[in-house]
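Missing here is one protein chain; the remaining ones are kept as they sit in the complex.
Let's look at subunit A:
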Amino acid sequence: MQRYSGFGLFKHSLSHNENWQRMWRNPTPKPVYDVIIVGGGGHGLATAYYLAKVHGITNVAVVEKGWLGGGNTARNTTIVRSNYLWDESAQLYEHAMKLWEGLSQDINYNVMFSPRGVYNLCHTLQDMRDSERRVSANRLNGIDGELLDAKQTAAEIPYLDCSKNTRYPVMGATVQRRGGVARHDAVAWGYARAADALGVDLIQQTEVIGFRKENGVVIGVETSKGFIGGKRVGVVTAGNSGHMAKLAGFRLPLESHPLQALVSEPIKPIIDSVIMSNAVHGYISQSDKGDLVIGAGIDGYVGYGQRGSYPTIEHTLQAIVEMFPVLSRVRMNRQWGGIVDTSPDACPIISKTPVPNLFFNCGWGTGGFKATPGSGHVFAASLATGEMHPLAKPFAMDRFHSGALIDEHGAAAVAH
């Protein structure tokens, strides 16, 4: 792998940037791999990278039906935070947060991680109580968090409407200053490049259409380009996980919904942090390019069409204008939908399945991007050893039969 550096930039500028190495190979599949990962998004690529780097398992294939990072990795609002209420999820997301902090150096790729602070607004007395509880829980778990009153909030977010005349007056906010945003595409590309350099085969334009089993044990995947053998198979297919489970012969406690996001025309810097509101339900940040990046809730019905409905767009923008009336005449440039796999308790499923040697990492719902490094890290450990990583254990699928749910609905700072 060609190392990226300031010196490299200078050197390549002398040859008009025509001699850059390709970021990854385009290999033909081998007959058998130690591990096959289905799904070449952020989580799948991170899994492949940590398998190779931490566990020394380099005979790995990532099988992707489209192109790398073309699904939800390219469609989210890039927010990174770890202020979750319950211990299990707080530890998992904080694990990811710690990896974010050194990620660009680790994979020698600038993922533009920008810990600019994530604010969660409180609009009611109950919001304030819940937030105080969450900040306290976060601190006990070693996660930074502060509770701000209305005055402090107004001082830190100048354009936020903190007047008493609003329908849902801002009473305060919590802030996680280590939270922020990262460049979503760079995360996928960076992991892909680093994994490829360690010998992982990234196989694009190849759709998995079935799982081959022998005596009930999975021995590989049937793809649109033929059979690929694998001793262990990890499925990381987000919105299409329900479909993959059906191919493998079982069901998941998931429903797939479109989740929309929008970006505005580029404007001058106006928002220097991430601002989320649970009560009016919207979140907003500003990219380095100047676009406002906006998101909110899912479309209510089960859907696989990567677009969303107009009522949801309207509700999203209502929330944004409620918070920032100054933005009421900003024009929206683009709008899109990603398919998120929502679980009943708004927590992921990182689990063994009824099929031996087949593992699923799914159910991240509306909040998977922030977990990308942590998710890959613990899933790689699970695939390498065949036993679930301690941080992943509480997220096993059997919690939906045992009743040990991790109820992050709303508890996790915004409704999922």
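Assume a residue touches a chain if its C-beta (ideal position, glycine included) is under 8 Å from a C-beta of that chain, and two chains touch if they have at least 3 such contacts; residues count from 1.
The rule is simple: contacts and distances are computed from a predicted model.
**Q** According to its UniProt entry, is the unseen chain "Sarcosine oxidase subunit delta", "4Fe-4S dicluster domain-containing protein", "Phenylalanine--tRNA ligase subunit alpha" or "Acyl carrier protein"?
**A** Answer from the record: the omitted chain is "Sarcosine oxidase subunit delta".
**Q** Among A:255, A:291, A:322 or A:408, which one is in touch with the chain left out?
**A** A:255
**Q** If I consider the whole complex, including the chain that's not displayed, which of A:31, A:56 or A:403 touches that chain?
**A** Residue touching the chain left out of view: A:403.
**Q** Among A:243, A:281, A:352 or A:409, choose the residue that contacts the chain missing from this document, as touch is defined above.
**A** A:243
**Q** Write the list of subunit A residues that the hidden chain touches.
**A** 240, 242-243, 246, 251-256, 300-305, 309-311, 344, 400-403
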